[in-house]
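First the structure, in the form of structure tokens, and then the observations on it.
Every protein chain of the complex appears in place save one, which is left out.
Letters A, B and C mark the chains as written, and numbering starts fresh at 1 in each.
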Amino acid sequence: MSGNSFGKLFTVTTFGESHGPAIGCVIDGCPPGLALSEADIQPELDRRKPGTSRHVTQRQEPDAVQILSGVYEGVTTGTPIALLIRNEDQRSKDYGNIVESFRPGHADYTYWHKYGVRDPRGGGRSSARLTAPVVGAAAIAKKWLKEQYGTEFAGCMRTLGEIDVPFQDFAHVPTNPFFAATADAALIARMESYMDELRKSGDSIGARIDVVARNVPVGLGQPIYDKLDADIAYAMMGINAVKGVEIGAGFASVAQRGSEHGDELTPQGFVGNHAGGVLGGISTGQDITVSIAIKPTSSIRTPRRSIDKAGNPVMVETFGRHDPCVGIRATPIAEAMLALVLIDHALMHRAQCGDVRVTTPDIGRQG
Amino acid sequence: MSGNSFGKLFTVTTFGESHGPAIGCVIDGCPPGLALSEADIQPELDRRKPGTSRHVTQRQEPDAVQILSGVYEGVTTGTPIALLIRNEDQRSKDYGNIVESFRPGHADYTYWHKYGVRDPRGGGRSSARLTAPVVGAAAIAKKWLKEQYGTEFAGCMRTLGEIDVPFQDFAHVPTNPFFAATADAALIARMESYMDELRKSGDSIGARIDVVARNVPVGLGQPIYDKLDADIAYAMMGINAVKGVEIGAGFASVAQRGSEHGDELTPQGFVGNHAGGVLGGISTGQDITVSIAIKPTSSIRTPRRSIDKAGNPVMVETFGRHDPCVGIRATPIAEAMLALVLIDHALMHRAQCGDVRVTTPDIGRQG
Amino acid sequence: MSGNSFGKLFTVTTFGESHGPAIGCVIDGCPPGLALSEADIQPELDRRKPGTSRHVTQRQEPDAVQILSGVYEGVTTGTPIALLIRNEDQRSKDYGNIVESFRPGHADYTYWHKYGVRDPRGGGRSSARLTAPVVGAAAIAKKWLKEQYGTEFAGCMRTLGEIDVPFQDFAHVPTNPFFAATADAALIARMESYMDELRKSGDSIGARIDVVARNVPVGLGQPIYDKLDADIAYAMMGINAVKGVEIGAGFASVAQRGSEHGDELTPQGFVGNHAGGVLGGISTGQDITVSIAIKPTSSIRTPRRSIDKAGNPVMVETFGRHDPCVGIRATPIAEAMLALVLIDHALMHRAQCGDVRVTTPDIGRQG
Partner (left out) sequence: MSGNSFGKLFTVTTFGESHGPAIGCVIDGCPPGLALSEADIQPELDRRKPGTSRHVTQRQEPDAVQILSGVYEGVTTGTPIALLIRNEDQRSKDYGNIVESFRPGHADYTYWHKYGVRDPRGGGRSSARLTAPVVGAAAIAKKWLKEQYGTEFAGCMRTLGEIDVPFQDFAHVPTNPFFAATADAALIARMESYMDELRKSGDSIGARIDVVARNVPVGLGQPIYDKLDADIAYAMMGINAVKGVEIGAGFASVAQRGSEHGDELTPQGFVGNHAGGVLGGISTGQDITVSIAIKPTSSIRTPRRSIDKAGNPVMVETFGRHDPCVGIRATPIAEAMLALVLIDHALMHRAQCGDVRVTTPDIGRQG
């Protein structure tokens, strides 16, 4: 209720702050009987962790995950799975006037006014570091969904500031530091120099990320409020720095005619996927397609006007190890949130309608 | 849990189908002591109801609301408020092959696969008619927020298909059939003929709607998951036909620099509002600004390819009384959802942090 | 959240007051495909309704239930089922000094202090009349559980004041006005004269009720908090006037040795049922056995000391149509609550562990 749990049946409750002793989560509702060890989780955390290229924060964190409970002899028991990640790089630092003033674009101002208490250590609870436990939890969700329904997740960067990044194939995503689904070396080089310049200038930039879920069972989602797309929007907008979410055709729908937008059906399946895999809030069995807009990092070295707690004008510039484009590391996070939404709806559907009928043999489906 | 309730502390549970005997809702969690009668609710329902111009569905529904409980001697008691709206226009009609086949772009296909049961009467539960009880519930939320904090809501259409609708003043919204915030009579005339042509052609079109909340207390929203903007995205994406949601700068953030996007502060308040009134998931006290993309109506007279339940190819065209642009009536619905999100967070904040400090006397705020 | 909904997956939200225009509920989460009409619900309401003998309140209420939604062509659709019951007997009456003073043993004092608003009409929201919609909702739950697992419910009065009512057979329950599971005509006659004397004396009395669920699937219940017995205790203690709850051996466990209490197992099943069908919070497949203590009705004609809103001493006596023993009509209500707990746990178990394995062929079970 106080906003630190995600999901109703596969519930992830996170804890921790950027520079406290540890971060982690408790996963309640993981079905029993799933083979699970740290080796299933660590690779997803490694995709998200800092320091993997010069274009992301240089904070050194192994993000080594430990399973504290819920697994016995390598199999989930149906009881809560606690994940613990120690914060290694709690570099003691001089927060300077950050403690007393509000960094533009940051949660400093709002946390102060809400709680009357503020943890200045790296943004405290509002740090993007808190997405690590979620990515860990989602690794478990992904494994279960894959085993049950063959569901798979992928994501990529589609826009970096002014640079469009055409989609070629998800296979290229791990081959470059940007999660770009392209093998275009010239484009990657252009992105690298774009980021280098930006970093030197002390500024930051936004990005657009696409994520997809494939082999999604038909019938997931609840009518009226807990629509699958509504829960996806909630999940995505809850990621740090996200300012916009689209499902399927998204804002392009505004200028579309009904005769263009509405995906026709044939015995071989849907002819298109403007719907993004969701109709009436319920999955069609097509790919779920989502786009998100990520704002530029607020922590920049450029001096900016602000005020202190007493309301006096101050200038603020943020030093330290920050991502000049938080969008770069956002792809595995967005995939994680999508996976958490889907497992929750899969379990809910099972409650309400019995085991999910995965296939509709008489009706093919296309992306 | 099964997706028919909205809100955690001010909880609205709706019921009913498009062509059943009645629709309505139960509101649990309305604070006691609020003066309330049907006269507070009916005007909001009238803004949304069908038949108000030739550009929306011609279904005749007075949408007369009755309060069944929770109010004693004109004041809320703190117990559940049930609202009942009778369906008057349950015209018996021949559903023809709609019962056996799936209308492209509709929830027919997904409801059938989810539930194995289908109510073909006007879309049954998936009908946009079910937004009526929500608008009724939100009228109560609006009244309470206005009395407590002076919070006010407004909305307008910003794009109708290819037509941009520049914002002039919310005062113009009630003066035209499109919820356009403009006094430009030529533009309104152009919109009217655009809609007339569309209707004649048997097709439909999308729209973009903006909504704003003003005089929002600072500090509403929860960290990490139940962020204010996440809950707004959830609320908006849950409205029928919505395919995209933006807060503040939205997708424009992608190409912005951090030095441009991050709103600076001065002793007089924030200098800009790219954040849309939310930082770190918590309200700043600035205007909350939201944009949504609404897809074109799926019910069109143009014949389209589809399949029947047995998987055989069929052609489907939808007759009857439909909105050629569901976006037209979406403005009061989007305002309603925003109000429901805000009252829920206001109550939650009161639980966690005591009564909301409405004003921050030492810090001015600007839109 | 505000206490007017019961159940997490089969969620019943009630509304209404004792003397308002109507009472009712919305049931969210009923699985689709269940054949349902008012005829399935009305008989359960008739078991609970007032006026069936001279030993209960003489208020005349047909308690005729109407299904407003969620059923199409006689089958549940998976969408919310709204039940409406009109209050017929809203006799205009002089509340006298009840409005300004607090009846001992009643919720008047606490509602006034909580809400600052009070509905004096027959107790308003705190009236036992509000159990009617719950009994209606539970009739649906009972039907589903019976069809899925063969689960059946029964209940009876075991103590009326000082009178013990030995258990013979549930078949006798409908043959007397007390829900006594006995064919002992002399005992029934004694109970009748006991109640007649009590009524004449203007006083009231408590009762003890037993309820049982049979053919319960093994494995229902969640560990640690949402234990099956914990949820049963919650459900039972929430019934008006209940002051104690026991599962299985209950308070007799205090003086039992472990060697006596712990039910042994043999290949033919459990040897005893001191556990009441629950071990570690999870159903064993044995009968679920529950006992509840119901306090004497607070509304009595005997004058009693109290205070008014200003704190001045007053004498209060309650006239009108009251049950001299609210325990008499409590049996169908307690059965209803037990059914609502079980369906909720059955759905939850299906979510977490897939479809419930109803039988354990290699292990017999005994009551």
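One rule holds in what follows: contacts are C-beta pairs under 8 Å (C-beta built on N, C-alpha and C of every residue); 3 or more make two chains touch, one makes a residue touch a chain.
Computed from a predicted model, the values in this text were never measured in an experiment.
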{"item": "Chains shown that the absent chain touches, full complex", "value": "A, B, C"}
{"item": "Candidate in contact with the missing chain, chosen from C:74, C:174 or C:311", "value": "C:311"}
{"item": "Contact footprint on chain B, counting only the chain that is left out", "value": "1, 9, 29, 31-32, 78-79, 223, 347-348, 350-355"}
{"item": "Interface residues of chain A (partner: the chain not displayed)", "value": "1-5, 8-9, 11, 13-17, 20-24, 26, 28-29, 32-33, 66, 68-70, 72, 75-82, 114-119, 121, 124-125"}
{"item": "Absent chain, residues of chain C that touch it", "value": "1-6, 8, 14, 102, 104-107, 109-111, 113-116, 125-126, 130, 159, 161-162, 203-208, 218-227, 229-238, 243-267, 271, 274-276, 278-285, 293-300, 302, 304-307, 310-313, 327, 348-349, 352-353, 357, 360, 362-363"}
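Keep in mind that, in the parts below, only the chains that are shown with their structure count from here on.
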{"item": "Pair of chains ranked first by number of touching C-beta pairs", "value": "A-B"}
{"item": "Approximate Å spacing (C-alpha centroids) for the pair chain A, chain C", "value": "46"}
{"item": "Centre-of-Cα separation between chain C and chain B, whole angstrom", "value": "39"}
{"item": "Centre distance in Å when chain A and chain B are each reduced to the mean of their C-alpha atoms", "value": "26"}
{"item": "Residues within chain C bordering two or more other chains", "value": "1, 9, 29, 32, 78-79"}
